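Removed: one protein chain of the complex. Kept in place: all other protein chains.
What follows is chain A.
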Amino acid sequence: MNIIETKNLTKTFQRFQKEPGLKGSMKGLFKRKYLMKSAVSDFTLTVEEGEFIGLIGPNGAGKTTLIKMLTGIIAPSNGEISVAGHYPNKLENSFKRQYAVVMGQKSQLFFELSANDTFLLFKELYNIPEDEYRKNLDYFIALFGVTDILDVQVRTLSLGERMKLELIVALLHNPKILFLDEPTIGLDAVAQKQIRKFLKEVNETKGTTIILTSHYMEDIKSLCKRCVVINEGKKLFDGDTDLLFKKYQTHKKVTVSFVQEDHFTSEIDFIPLEKSPYKTTLLIKKELSQELLKDLLVRYELDDISIEEEDIGNVVERIYNDKSGVSE
């Protein structure tokens, strides 16, 4: 059963275009020029109850705008939208009880108070019965292992600890849908891993439908069977996450630091990204990465080396350039 349905969903923003300088400012007083920007364009999407979907795309792709329309924060300019059987921007309380939204860069916690204080306010906000509140709180506290930080002033907590508490606050009322906008942004690797484990558990045990936007490929790879790639407001890919990464994440990003000044060269084919006498960053095809490593270790004295997945931007670009398309 579909819990989210959109058809040709579009959001257009009007932007004031100001000419530079005082003259331009004065002109703008009397005659304004506006640019129309489509943040989301003809977006059709269906999500089944219990799915865990990744929404990926570069900055400004339209991910957050889409989430804001799905949660009713902003109204669509055009198209059809239904979330849990409601038109989100009608802002009905019966609809708002069915979802929760966590925005990585906007906290819902009261910074000067403890997390327990915020939990109590949310209990009243969602009118959660005492026994249900206790049960859910105990469950999430145990799952996350946050007993020690519940009575501490939120301001003094680390980013990772705060994000755990943000998620608990959001899930206290047992929402059917959880919208997560960059929940792991700025977190260290350990905290990211913990958050992922927690989300997986919530999705599997509580059957919560989760829509996740993230810049981190690892978030999407390890959590979402299905992912949707969005760029310039348009859907580029909608399908199996493994297929997406197999077909389009073809390179690895390698950063090498040298002990002494050196100029890296190699007969192996690579794409240089950054180059300085002591450091080189490059993209290399996955199948050539082992060969390159060998070459590096044999020919150079290395201070450090790191191998990462390539950026989301490259993947999107490749999908964009692939005329055949792979949407399922």
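Structural remarks
Rule of thumb we're sticking to: contacts are C-beta pairs under 8 Å (C-beta built on N, C-alpha and C of every residue); 3 or more make two chains touch, one makes a residue touch a chain; residues count from 1.
By definition in this document, contacts and distances are computed from a predicted model.
Not shown: a single chain whose UniProt protein name, out of "Cobalt transport protein CbiM", "Sulfite dehydrogenase (Cytochrome) subunit SorB", "ABC-2 family transporter protein" or "histidine kinase", is "ABC-2 family transporter protein".
Among A:Y126, A:Y139 or A:F245, only A:Y126 touches the chain that is left out of the view. Within the full complex, the residue among A:G54, A:G72 or A:P183 touching the omitted chain is A:G72. Contact with the omitted chain, checked across A:F13, A:Y87, A:F264 or A:Y320, is made by A:F13. The missing chain, though absent from the display, is touched by one residue of A:V101, A:I149 or A:V315; that residue is A:V101. Seen from chain A, the chain kept out of the figure touches residues 13, 16, 64, 68, 71-75, 89, 91, 93-94, 96-97, 99-101, 103-106, 108, 110, 112-113, 117, 120-121, 124-127, 153, 181-182.
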